[in-house]
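Note that one protein chain of the assembly has been removed; the remaining protein chains are unaltered in position.
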């Protein structure tokens, strides 16, 4: 049975390809994103309270390391096979090393509707994974040039809507605790999937708008946008098994690894690697990888995790 | 007891007439319309799954025919009695042959609060009724001129927000089915009446803004805006009895027939019959007929249906 | 345990001070304010139905009187100690004589989460308190000059979003009654605290943006912004005891008295006392008094009321 | 052909003045106007449209030079002392000059 | 240096025309355009952007004088009779004149 939120995404794509004048006003898209980010943060924060932080530290480090390594795999491929300019290769690599909150939201919705539980502190790892790839991307493009304004970059990353609302939500959920959040549950939790549906409707429209760009960039980008997430997902699964997380938790890590950023990274790259062509990386992450993960990737990663766990007898 | 959503409409009218600076930001109005269209579509789609399509075909044809016929009644009246230019008469006729989603929403809310059930596939007939009057209107204005770009017209109609979201909602509801929609219920169903209340608040403001225009266009338009829906409603009731639908279903058909479009048709006319004065037709449908149907028409049509059913022993 | 909505406010302040690019789109802020105003009005209206109006008349008068008196205390202080220009002193005085709906909303949320009940007709007193201080403020600035366009002022006040939606909500709640509002409950009541959380997030951002201005205006404004509400709250408590209201009701009155307007009054002053510097009064009410009341004042007033009641054996 | 030259007057001011500006320019002879929402910064500080109060509007009026001068004069007397406002004007070519 | 002079053509019209205006100006040689949402009032009454139908757009096109004239001519023939529309133009200094 197809999850309705996926159908909303398809509706958006169809409307977009049909050149419909349908649009979610950009302010509503903002609103919807804010709600998603806060809801995800809050959900995670509540659970965080239950967790001994010590237990999480190693996983945080592992995920952070993954964020550093993934771009290092992507970069040479993009340079050699893709023949991309250094700046472009670095920027795209950063996008794929980082993470997409939208994809994460679809993943947890998918697990929920299949009654698969997962470690609830995942939003924390989500935030952790946002950052490292950006640093690597900048270094790959710039080298260790001294006239790089790292302060501005840091500010851009940590005061960006994404990180700030996720961390804010985590903190609020953590402090207020489950019963504290009761009164705001209807807004942030009960409406979650409805809000996600609207978000995906608009994402479908945006993705469709990028398809035309695809032609200009050719087949390599298309292949990369599908193969890279599959490759990355293995790292996520690996970490999941390493810390023997539940099947659900492993799936989430696979999705985090496989997803490509389209908010935090583009913004940071625009400022620190402006010569990189943003439409190139966004076409890859929004036009190819996001739809692939939402429609094919997530269920696939889940199956891979089931299999991996059965094998490793997890 | 007055339904609160009607009170919101009145509040909007009062605020508008008092020249209040109260406004629903246009992006919020967009948002609210999108939610209503999707909710209506989803509701209908769920039921559609239960229906043998064969059973619906005849009703669809009948409703489509009604959409073709109603403008043919309105046109001569507008030309002869109203002394309107051909283009204006054709455009207004098209508005009244088509349908208003807002009025439909109020009607189902009205039936719900009076615990009157109705055939749930009505949203499908709602979509069907949007289209034919537009074609007739164009033909009335243009005749069968060959330099008419029908492709553009079709595109305008079927990729317009209204038709697209209604059909999209229907499809999603149909595929996902009742249990599939559970998780998005809070957003699209539980909030429905609250969203409708906000929608009507803004509609009141918009209607009030048209009242001044009324003076310029004179008494005929006022009379037409009240008499035409009453006349049209008889066709709806007729079809209801013909297929012996429930009292509720017949009432809905009466409302569909009686309501006048203010979204799909104006947009289509602006493109295909630009010489028609849009403010004329919108003053009629928004300034007169919409308020009339919301405040007087709907309960009246319901009474008429009760009576008709008792007579025909339905 | 810290109420999550307070945490949202703090998140907003932190984000603002960190110069984050986080923003609630202004149309969403509008939307959220509209929902709050309507919800507050509706809540009050339902209860109003139960009240014999005669019983309320004296309280209404008392509150109205308080609205007239408070600015008369503030004005000389602002002139003599604050050394403000006449127009500025008058305008600030008017802000503090009037009331802030946002603060009221936080107060009722606070009482609710502490299971403290209060007289539900408070929204009516809230509306009553909006007006008188504006008149006094204008008189303090202008004297009884005849070229004062009172009609325009009245129109500005009564057709302003705040008063109109509160009164509208009260009327609708009153007419529809509890069961009538059932269907719109999910939107206006269940989401109330979630909406309030978003509202406070943005208020935090706005308040933070004013902090810089604070420096320019110096210490006096800071002191006034904290002392004046404390002083005013005593009047509120006094009236509460006078009509021996519940502890909750008395607290609400204290909050109404202590809160400073940032919507109705600035708008009215801009029109009738344009030479007053709006940034001065808004820095006081938004940058100092609103945060003070939300973070410190409300719990404090509640304690004061508990004490007062125990003393007076209420 | 100079017959097609009209004056484009642009007024940038506080949103709270919108109703009065609309009334004023029409009273002074403008046949129409165009308004866009904007934000900005000037002598009276930043007005960054975060909420109703500190948002600006940008009003364009195409009219005869005389009307433009009359409006400028009026605005200067009426609003310059107390409101955030900037006004500038330039000549533009229009089709249908009689329209303005 | 007059080499850097180009024509700035401004079109204010109904939002419903946006798609066609975008198509038209490019067909007639414009290399780009900028659109802002606006509201206003004119011969065809107030269009106060309360909802899709009565909102306006303001379209700016920087182009050569020839292109500007061609666009003006086209708009006049195509839309002036039936749509709310105002067009005006002026010379502006641009960097990279070859760009337009």
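Each chain gets a letter, A, B, C, D and E, in the order it is written, and its residues are counted from 1.
Operating definition for what follows: a residue touches a chain if its C-beta (ideal position, glycine included) is under 8 Å from a C-beta of that chain, and two chains touch if they have at least 3 such contacts.
Please read these numbers as outputs of a predicted model, since none were measured by experiment.
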{"item": "Displayed chains contacting the withheld chain", "value": "A, D, E"}
{"item": "Touch criterion as defined above, residue of A:30, A:88 or A:119 at the omitted chain", "value": "A:30"}
{"item": "Candidates A:184, A:258 or A:282 - the one touching the absent chain", "value": "A:282"}
{"item": "Residues in chain D touching the chain absent from view", "value": "10, 12, 36-43, 56, 58, 72, 76, 80, 86-90"}
{"item": "Chain not shown, touching residues in chain A", "value": "23, 26, 29-30, 202, 205-206, 209, 213, 262-263, 266-267, 270-271, 274-275, 278-279, 282"}
{"item": "Touching residues on chain E - with respect to the absent chain", "value": "6, 8, 22, 31-37, 62, 90-96, 99"}
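Throughout what follows, only the chains that are shown with their structure count from here on.
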{"item": "From chain D, the most remote chain by mean C-alpha position", "value": "A"}
{"item": "Contact-richer chain pair [B-E vs B-C]", "value": "B-C"}
{"item": "Whole-Å gap separating chain B and chain C, where each centre is the average of the chain's CA atoms", "value": "41"}
{"item": "Where chain A touches two or more other chains, by residue", "value": "21, 25-28, 186"}
{"item": "Contact graph of the chains (line, ring, star, complete, other)", "value": "other"}
{"item": "Pairs of chains in contact (touch as defined earlier), listed by label", "value": "A-B, A-C, B-C, B-E, C-D, D-E"}
